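Following: one structure in structure tokens, then a few remarks.
Left out: one protein chain. Kept in place: all the others.
Chains: A, B and C, in written order; residue numbering restarts at 1 for each.
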Amino acid sequence: MELTVTSRQEGARTVISVSGEIDVYTAPSLRERLNELVASGHYDLVVDMEGVEFLDSTGLGVLVGGLKRVRSHDGTLRLVCAQEKILKVFRITGLTKVFPIHATLEEALADTSSTPDGADA
Amino acid sequence: MELTVTSRQEGARTVISVSGEIDVYTAPSLRERLNELVASGHYDLVVDMEGVEFLDSTGLGVLVGGLKRVRSHDGTLRLVCAQEKILKVFRITGLTKVFPIHATLEEALADTSSTPDGADA
Amino acid sequence: MSTVALRFSPAAEHVRTARLVAVAVARRAGLGEDQLDAIRLSVGEMCARAVRRCGDTGVTEPMLVEVDDAGPRLEIVVTDSADAAEGDDEYVALALVRGLSDDMDLGDGPGGRGGRVWLSWDRSAD
Partner (left out) sequence: MSTVALRFSPAAEHVRTARLVAVAVARRAGLGEDQLDAIRLSVGEMCARAVRRCGDTGVTEPMLVEVDDAGPRLEIVVTDSADAAEGDDEYVALALVRGLSDDMDLGDGPGGRGGRVWLSWDRSAD
């Protein structure tokens, strides 16, 4: 199971659907894709992780890198994930406080806040 | 993925649905199940292999053993399998000439012949 | 140095793990789905054979599966420490493996007769 990354535009947002395993071997291809999107002017990203079967700290690093990149352009990076085993990885590493994480894509697209807990929504 | 074996009666036939991997580790449990059925007077068996993901020669040995057992009671053992990778195992070992193999359960239940090629149907 | 090697006690429960390893390495090496099916079955058969040989002769030393994807062919070697002449029950397993691999050879292992099997697949076949 390799990593598959596809992206499409939804209004002002760019939805990146990731499926497969994000690990030390595949994470570089996700990093490359995120970098390309930001380089081509896409600063409001939603990474849909519903199809992700495995995520390690290399993958977390790529997501944090993407977040830093869009923020330097006043952009946002939202995550869509409802899988407990993946959420656990964000929780243990404290990254639930850094990323806005939504249970569904609809919810992520409806969210117009810019902080993780939606305080300024 | 362990092996799961369930059985039910369909008229005079006993349908045995097998799913998972039939290999050197799991084949003994299938052998035991077939032996129990024959011992309790079930001599017309249909082994539905649609859910089988892997089959090795140990598994073939168990099926051949089952066939011998029901034949000693003038019974039958039909197989249901449409998966090319599984059919290949029967073909290479010449067992397509020994077992009646059907693409669907309906076809297997409709078959009233007693030889592999249905010559006497 | 691109060999992946799995060492385990000759027990039937570990054969599935050996299949997983061989298929994972072969998939990364770019072999096609039909070849992966052939590798899964061949490695399973040869490991089951080794487990049986060890069981029959009371050998408990670990067996070894080596998968080498460095060359033009994917090469797999299965080694056990048993010393046993070819058994009647091996016929079907060996026929299957001969039918599914691009090359197959049987030789002696560290413990004696029949303890090593070489299997190989051409990368370009698919």
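Following the convention adopted for this analysis, a residue touches a chain if its C-beta (ideal position, glycine included) is under 8 Å from a C-beta of that chain, and two chains touch if they have at least 3 such contacts.
Everything quoted here is computed from the prediction, not taken from an experiment.
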Note to self: Checking the contacts here: which visible chains does the omitted one touch?
What the structure shows: A, C
Next item on the list: Just name the one of C:Glu13, C:Glu33, C:Asp56 or C:Glu86 that touches the chain not displayed here.
Entry: C:Glu13
Next item on the list: Against the chain that's been left off, what residues of chain C make contact? List them.
Entry: 1-9, 11, 13-14, 16-17, 20-21, 24-25, 28, 60, 62
Notebook entry, point to check: What residue numbers in chain A mark contact with the hidden partner chain?
Noted result: 21, 23-25, 54, 56-58, 60-61, 85, 88-89, 92-93
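Please note the rule applied: only the chains that are shown with their structure count from here on.
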Notebook entry, point to check: Between chain B and chain C, what is the gap in Å from one C-alpha centre to the other?
Noted result: 27
Next item on the list: Check each residue of chain A and list the ones that touch at least two other chains.
Entry: none
Item checked: Touching two or more other chains - residue numbers and ranges from chain C -> none
